[in-house]
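Have a look at the structure that comes next, please.
A single protein chain has been omitted from the complex, and every remaining protein chain is retained in its original position.
The chains carry the letters A, B and C, assigned in the order they are written, with residues numbered from 1 in each.
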Amino acid sequence: MARRPSPSDYRSDVWNDWCPGCGNFGIVAAMYQALAELNADPKATVVVSGIGCSGKIPHFLSVSGVHTLHGRAIPFATGIKLANPGLNVIVNGGDGDLLGIGAGHFVALGRRNIDITVIMHDNQVYGLTKGQASPTLPRGIRTKALPMPNLQDPVNPVALAIASGYTFVARGYSSRVKHLKDLIKAAVEHRGAAFIDVLQPCVTYNDVFTYDYYDKRVYALEESGWDPDVRDESDAARKAAEAYAKAFEWGDRIPIGVFYRNAHVPSFEDRIAGRLPGYLKVPPAAEPVDSGGAPLMDADAFRKAFSKYIVEIGEG
Amino acid sequence: MARRPSPSDYRSDVWNDWCPGCGNFGIVAAMYQALAELNADPKATVVVSGIGCSGKIPHFLSVSGVHTLHGRAIPFATGIKLANPGLNVIVNGGDGDLLGIGAGHFVALGRRNIDITVIMHDNQVYGLTKGQASPTLPRGIRTKALPMPNLQDPVNPVALAIASGYTFVARGYSSRVKHLKDLIKAAVEHRGAAFIDVLQPCVTYNDVFTYDYYDKRVYALEESGWDPDVRDESDAARKAAEAYAKAFEWGDRIPIGVFYRNAHVPSFEDRIAGRLPGYLKVPPAAEPVDSGGAPLMDADAFRKAFSKYIVEIGEG
Amino acid sequence: MTLRALDFILGGPQGGGLETSSQILTWAFARAGYGVISDREYFSNIRGRHSYVHAEVSATGLPRALRYPIHLLGAMDAETVFTHFGDLAPGSYLVYDTGEEGKVYESIPSIEPELKARLRAAFREAGLDGTLGSLVKYLSASRRVVPVGLHYASVLSEAQKEVGIAASQASRYVSAILVGAVAGLTGLGDGPVSYGLSRRFPKKELYEPNRYVAGAVASYVKSKFGAPLALEASSIGQRELLVASGNDVSAMAKIVGGLRFQSYYPITPAADESFTLEEYESLHLDGFDSEVVVLQTEDELAAINAAVGAALAGARSATATSGPGFDLMVEGLGWAGMNEVPVVVTYYQRGGPSTGQPTRGAQSDLLSSVFASHGEYPRIVIASGDHEEVFRDAIEALNYAERYQMPVIHLVDKFLANTIASIPMPDLSSIRIDRGKLVGEAAGAGGYKRFDFSSPISPRAFLGQAVMWYTGDEHDEWGHITEDPESRVKIMEKRMRKLEIADSEIPEEARASYYGPERADFLLVGWGFVKGAALAALEDLSAEGLRGAYLHVRMFSPYPSRLVSRILAGFEPDRVIDVEHNYTAQAASLLAMNTGFRIRRSVLKFTGRPMYADELARAVKSVLSGSEREVLSYGA
Partner (left out) sequence: MTLRALDFILGGPQGGGLETSSQILTWAFARAGYGVISDREYFSNIRGRHSYVHAEVSATGLPRALRYPIHLLGAMDAETVFTHFGDLAPGSYLVYDTGEEGKVYESIPSIEPELKARLRAAFREAGLDGTLGSLVKYLSASRRVVPVGLHYASVLSEAQKEVGIAASQASRYVSAILVGAVAGLTGLGDGPVSYGLSRRFPKKELYEPNRYVAGAVASYVKSKFGAPLALEASSIGQRELLVASGNDVSAMAKIVGGLRFQSYYPITPAADESFTLEEYESLHLDGFDSEVVVLQTEDELAAINAAVGAALAGARSATATSGPGFDLMVEGLGWAGMNEVPVVVTYYQRGGPSTGQPTRGAQSDLLSSVFASHGEYPRIVIASGDHEEVFRDAIEALNYAERYQMPVIHLVDKFLANTIASIPMPDLSSIRIDRGKLVGEAAGAGGYKRFDFSSPISPRAFLGQAVMWYTGDEHDEWGHITEDPESRVKIMEKRMRKLEIADSEIPEEARASYYGPERADFLLVGWGFVKGAALAALEDLSAEGLRGAYLHVRMFSPYPSRLVSRILAGFEPDRVIDVEHNYTAQAASLLAMNTGFRIRRSVLKFTGRPMYADELARAVKSVLSGSEREVLSYGA
């Protein structure tokens, strides 16, 4: 693409079969826009998703897409990114996907601070399996498809991300498309593990956390003077604790925007590069493995490399 | 046992094959003592463990023990407890077990607030598989068996427990046996999901976080005037955020004791009882399922219960 | 002239009321004394994609399979006609919305590209312009299909006037139009239709307008066409019928069987069972009390292990899942096997591999379940073939689990799970509950050995009744770890012996059934939902003078090797035909493994759609005249 791309350039021609009015449309729109503004190379951009309504998103984008298994988008993304750190890897997952069945990987990604952006479609339900409670649905709430009010307490995605070590933690709202687009851009540009919890109304199963509900309550953190940035490394713990506390603001006012950003933590790729000197220049995906069908290692190199295992027969 | 039991009554006659000097000895000693002081009925006490050095603990105790799978102690314990809420269920797991492979379940238990006590043997390594980094080992540290310094950031167990919704969160130290015993007693007595992060020196593989290291640094929260208790429900979020921040105190001074305790959250069992009126009186494990080999449900009851599925043939 | 059986399809967009029409009609036909079976086909999608119900109604028996071509297609939208017009028999009836006649298939986004490509070819060949109108004309002219055109919008605006339904709600009554049209064409009485409607809409506000719409359409259609698809009077002779999906039958059976704990993680097509259990979690009728903890876990790893935990505590315990979820249960299953835990996994098979065809049917998880988890431990694997078998098997699964102290996998396929069938009321008096060897509180007295070696099946105490240990490591009688080699041999033999005991105790006749004449000319071998199609196809074939029999395998571990070998011995090897819903003929592989008999001929289907009696019959004929492998693919 020589010309500046437009959002519609990032749209595939697969029919989008989300329910009419679904909050996911706002998320994918924000992605089209963000990718366009980032001038993202469709080949070098990989959207990795889990299973759920949200999981279908790669098929609607004209960048590479890997629609994985329920809960496992993060491990797939980890392998893709570490094999080729030159790729821009974005994970889209449902709240069930990332914080229920995938919670272990969610925590692990934070600890690694791999340069991956995670966008969570937070609709408080399991959309694709017809509306059961997801891990973000508060206790006592009974959305449409539930036979009884929810028995489990919710997990707070922003708080959990902070506790897990993500170095960019934000919340967006699917119908504030421009705001969300900016969050996505910032997350992608952040070097490290970035997480965006996107409030996403499910018009079919969630009759509690609706557009109406959020429209009345949502406000932008940045407009309220919130400063998410860790400016000095020594300040990281305090900033994180404050952001953690802020994450629980919910009720009449629901903050969206960046809660926490720390650019001082080295990405996992940088840490690997500390051990593998060629890593960033010639990543594993690109490093040759043969020369015309023969192994690169010859008998000589083998002897040198594995001398530890070789015994020359002799007398002493 | 008519007489008051002594700690040694809770000791099985299986030979304990932990390395001499292992911090686990302190933990099991604290358990013997706590069980004795709680006058625990050995039949009604079930210790559920994962896999690891820590995972062997049930065999050393003369209460019932279920040595499960790596990472899965919490789901087993969940099934046991919910099937028979009359049992006193204690989970012992390694740091790899609970916060690596089992992190998803760890988070889920917090959300449910089931009345289970989780004791984590925090030795910063995978003991039984010979000393790899566990999820609590800080980045850059190189313990004995590591070929290179650890690449991953640690997760803070206390912080993660608070973020996950545990209503009792504490830290102990395996060589402060009496202090740990008191924590275990308090955790067991707490009605809800209780978590104790126990600093446990691994004398074989962890040459960084040693007895010496901790002995110099550890101090008791309660002695420093810390008040972990949520006295008023509305205060829970603030208290939790404070405890969260406190969890990161680490360095010259390492706090042990109860960080956070909230007795106001109903246990999962109580929530179930709200749906199943007979639940606490006659739990699933005890409710009869047959009468002399015949099903309890007769044709009549079947018709009543499942009338929705029955069509009587007729004219209108 | 009346019909003995009727096959019809109703189609429309997912979420558009199709299930409502189908439910009402199912109840209505059953009420009128007919047997009904209906399969629902739908995409992995919440709203908008094409979904349909294919039903057979019978006057002479409780039908167990579906057939093409169909007598009647009721279309909510143009896509339905574009998708199913080829299914229509000559002389059949097509109910459609004349308001959509101008719709062109190319412009319908929900039609998949592959179908569009086929439509393009078909329309080109027939010289049609791509509109619904042109297609209807063509069907009428060249295929003798009778168009039953209704202007849905007019019907509904009429209803708005007559019974005052709000314009915004009008689309909800399209389902009633279909009900009316089917009732009209089949001459289904007012009584049964009202009965169906009143069950679906217990509230008057909804019942009345629906009845109005259905009634108006029915009289119009009847007046215009004269009930051409009327069924003969029922000769089934039941007083009442149980009308339910396989999922619901399994849930009911579990409650009858004394289930006390079910953990699950939502997954299609298993989750419906757990929702039904939730609905009945607390039953207190006079003289009957049943409470079931139904726990939605964070994943399937937790589901299986929580179920195992509950079983250790003494609850009759189960979980339900399908392929992807089962994969995650594999490790837990092995622990249960090692620790002799009675736990049931109800395994709803869907199209694989991987996420595969999440809402479509298959029987491709047999080998992966029979051999799930590393190492060797005994397990029982049952597979049900119809709703009545599901009922029995769901209860027996709980019994076997406790009697033999091992995990039981109960295989059900999605076809069965989502198919609604009318079956006789279960005979509860013939059902036994078997909890196996229990010692109970008595065990608490002395030292209790959970794995007492003195017999392969050690008396069981629950957690809470005695002090005991469990471990996934190899263990001694007490449940403590041991690595002693001689002990290892003993306990492996103890555990595996249980399977031999099960093999000797469970009659082989309960594990494999033979249907057909004593001397038949060929044998179909199948399992699961194949049963219905196989039996129906055999009937059809015998009408053509081909005398076949059907061997239905119901248990795969322990395998009924002797009985199966005996039956096979009665047939020419080339006259034995394996019939399965998979690619690799998995049950035939197991049969070879257990008997040494390799079936050389097969009829397979793996499109995710059920086998239809007619296509199976045709395929059997091809095989009998030499074909080695027939792959079926009928059905949209």
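Heads up, the rule we're going with is that a contact is a pair of C-beta atoms (placed from the backbone, for glycine too) under 8 Å apart; a residue touches a chain by one contact, two chains touch by 3 or more.
Every value quoted in this text rests on a predicted model; they were computed, and no experiment measured them.
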Omitted chain - touching chains that are shown: A, B, C
Selected from B:Lys43, B:His70 or B:Arg139 as touching the chain missing from the view: B:His70
Contact partner of the left-out chain, one of B:Asp17, B:Asp215, B:Glu233 or B:Glu315: B:Asp17
Touch criterion as defined above, residue of C:Gly61, C:Gly130 or C:Gly356 at the omitted chain: C:Gly356
Of C:Ile9, C:Ala55, C:Ile236 or C:Met338, the one touching the omitted chain in the full complex: C:Met338
Where the missing chain touches chain C, by residue: 43-44, 112-115, 118, 322-324, 326-328, 330-331, 334-335, 337-339, 349, 351-360, 362, 364-365, 367-377, 471-474, 476, 481-489, 492, 496, 582-584, 586, 589-590, 592-593, 596-598, 606-609, 631, 633, 635-636
Hidden partner interface residues of chain B, rising order: 15, 17-20, 51, 53, 69-71, 100-101, 103, 126-130, 132-133, 135, 147-148, 204
Absent chain, residues of chain A that touch it: 12, 14, 42-44, 46, 48, 51, 56, 58-59, 62-69, 71-72, 74-84, 86-87, 104-105, 107-108, 272, 275-279, 282, 284-290, 293-299, 301-302, 304-306, 309-316
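By definition in this document, only the chains that are shown with their structure count from here on.
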Distance between the centres, which are taken as Cα means, of chain C and chain A, whole angstrom: 38
Centre-of-Cα separation between chain B and chain A, whole angstrom: 30
Chain centre separation (chain B, chain C; CA means) in Å: 41
Junction residues of chain C, two or more chains touched: 298-299
Two or more partner chains touched - positions in chain B: 104, 107-108, 272, 275
